[in-house]
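Notes follow once the structure below has been shown.
Shown here: the complex without one of its protein chains, the others still in place.
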Amino acid sequence: MLTFVVRRLLAILPVLLAVSLLTFLIASLLPGDLAYVILGDQATPENVAALRHDMGLDQPLWWRYLSWLGHVLQGDLGRSFRTGQTVLQAVAERFPVSLQLMLMAEFIGLLIGVPVAIACAARAGGAFDRFMTGSAFAMLSMPSFLVAILLIYLFAVELRWLPATGYVPFTEAPLGNLRFFVLPALTLALAEWPGIMRVLRSDMIATLQEDYIALAKAKGLKPARILFVHALKPSSLTLVTVTGINIGRLLGGTLIVESIFALPGIGRLLVGAIYTRDLVILQGVVLLVACGFVIVNFIVDMLYAVLDPRIRHGHA
Amino acid sequence: MATLELSIQDEASAPVRRRRGPGLLFWFASAWLAIVLTLAILAPVLPLQNPVDMDMLERRAAFSGEHWLGTDGLGRDEFARLIFGARVSLTVGLIAPMIGLALGGALGLLAGYFRGRFETLVVGSMDVLLAFPPLIFALAVVAYLGQSIPNLTIILGVLGIPAFMRVARAATLTLARREFVIAAEALGASHARILLRELLPNVILPLLAFFLLGVAVTIVVEGALSFLGLGVPPPMASWGSMIGEGRDSLDIAPRLAFLPAAALFLTVLAFNLVGDTLRALTDPRQGAL
Partner (left out) sequence: MTNIVAAARNCAPIFLVAAFALVSPAQAQKSGGSITVGQEMDISGFDPLKVGVYDTSTNTAAAAIFDTLTTLDDKGEVAPKLAVSWTHSDDYKSWTFKLREGVKFHDGTPFNAQAFKENFDRQKDPANKCRCAFYISTVKEVLAPDEYTIVYNLTDPAVNLPATITIQSSNNVIHSPTAWKTKGADYNRNPVGTGPYILKSWTAGDRMVLEKNPDYWNKGRPYLDRIILKPLPDAQSRFASLQSGEADIIWDDENDADNIMRAQKDSKLTVHTYKGSGAQVYAFNTKVAPFDDVRVRQALVMSIDRPKMSQAISNGLSRPASNPYGDGSWVKCKDDGALPFDVEKAKALLKDYGKPVEFKMLVTATPRGRMIGQVLQQFWKRAGANMEIEQVDQATIPPRAFTRQFQLVPWRIVDLADPDPQMYANFRSGSPLSLANFVDPELDRLLDHSRVSADIGQRTNDYCAISRLINKEAIWFWTFQNTYYALSSAKLKGFPKIYNGVIDVSSTWLE
């Protein structure tokens, strides 16, 4: 197990390096010269040349990459030219929001998806199964920008149960914080659960046809025990994969949900950075998000090994 | 070694379920798909109103003989837009997941079977792609290549590859250690034979389930990208962009958002039903889609 962990950890480094290179390239090659963006109407050729020199933009690309990487390795991700914030400050402000949103959305998604999947798999092809499969697709057909505004009108404007937009940090008002997150997390979860449900249901049906399940049945075990104890764990490999991907995706922020609910998350930060060509922020934040994603995936890989011991011993 | 697999299945006295033939639902679903696809393909030659012509004084008009489904927020014929929107949505929604299915599925299958360095490389490069925030990827590609349907399809297709790869690899990982594969190896079957004959037919099931999901998700994501100004360029319609535009009139004409959403729902559901039934007819195992 230990060698497996070490091997996986070592595999992370080249991934991060590749991400940093890709990030840097995409950021640097974006159309629109940074110097022009900063100078605006003062962009005379002399001013542009001077600023490009000040910012090191006249250096060759590989040199800029290496010097950026060098700073990053020393823990210096840089400072936004626009706001004057450092990358770490910006991320420290935004990341907790995206993280909480992701966790709550995934939690609600699993809370709906897993029981429904198990119930559907237990009676595959039955009325409940068919109804839920249909509902899942109905949910998938509603884009989050529509679901969000419907939820706001229902729960905030009509019923007045929950706030429409906004955010307070958890440390300031734990309960208030949760109230603010319910609608955005629900919006995301309503798009997540159909995927969770479909994947788990399909694997579960396959597992239920295994001979050891038949054996368990023959031994007279209760159906619920068979479903939750014997069938769920071996059926959850794909589910873990999909959840890992979802978490990674949500870590990078969810621009639309963040914008509609006015949550100060990573998505708005990143897209704002792209639009204003705030490359320092863009590169730094993408790199940090990528690190977060890689860590989540590392955990998912570990979970694979736990769920299915055979994976640990790969051949060759 | 399909026989071996079958025998395992047979031994397992799986709960006996009603074996459904292609019932009424299947025919409804097929008919719906046939109609939608025909309308979408034939849209330019059908006697439809022009989907981009505006009647600015007839905004959000109700259903009428002239405009069967009324008009949208800018006075354009909603029915014509739905059908032209189907062209875009189905093109993007089917082709993009196919890119993901083909490339991601193949990579995942190979990685899960051969493992070792190759697996590390595939998983690593997919991780790079996944780790990169998808919206930033889309924004950057649109900034370089411009906004068009082919570019959009490629973006969504490429973004889908890692997910398909992971699903295929996860499925392969569990299957590769299973008795029938080990038996095939012991019998001296070639890698190609094991991959294509033993693993692929089993891996393809979760992949297809994921693909059908992918169709729905892609059509909706296209709408989200349109909402952000990265989807199909206006005035072209797609179901997703129509839902986005209808959202501004929820109070006055909710149908503008819900008609395209309903079209999307019925189509995705129909795809699923048809896929499910076809699979049930060709595969002895039960409803795993």
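A and B are the chain letters, set down in written order, and residue numbers restart from 1 in every chain.
Here is the rule we go by: contacts are C-beta pairs under 8 Å (C-beta built on N, C-alpha and C of every residue); 3 or more make two chains touch, one makes a residue touch a chain.
Source: prediction; values computed, not measured.
Within the entire complex, contacts from the absent chain reach the displayed chains A, B.
Set against the missing chain, the residues A:163, A:195 or A:244 yield one that touches it, A:163. Against the chain not displayed here, chain B makes contact via residues 52-54, 56-57, 59, 73-75, 147, 228-230, 233-235, 244-245, 247-252.
Remark: the residues of chain A touching the chain excluded from display are 32-33, 36-37, 39-43, 47, 51, 79, 81-85, 90, 93-94, 97, 148-149, 152-153, 156-157, 160, 163-167, 259-265, 268-269, 272, 275-277.
Keep in mind that, in the parts below, only the chains that are shown with their structure count from here on.
As a whole-number value, the distance joining the C-alpha centres of chain A and chain B reads 21 Å.
Residues 11, 14-15, 18-19, 22-23, 26, 29-31, 124-125, 129, 133-134, 137-138, 140-146, 149-150, 153, 191, 194-195, 198-199, 202-203, 205-206, 208-211, 213-214, 237-238, 241-242, 244-245, 248-249, 252-253, 255-256, 266-267, 270-271, 274, 282, 286, 289-290, 293-294, 297, 304, 308, 310-311, 314-316 of chain A touch chain B in their complex.
Those residues of chain B whose C-beta lies close enough to touch chain A in the complex are 8-9, 11-15, 17-18, 20, 114-116, 119-120, 123-125, 127-128, 130-137, 139-140, 143-144, 162-163, 166-167, 170-171, 173-174, 177, 205-206, 209-210, 213, 216-217, 219-220, 223-224, 227-228, 240, 243-244, 247, 250, 257, 261-262, 264-265, 268-269, 272, 285-289.
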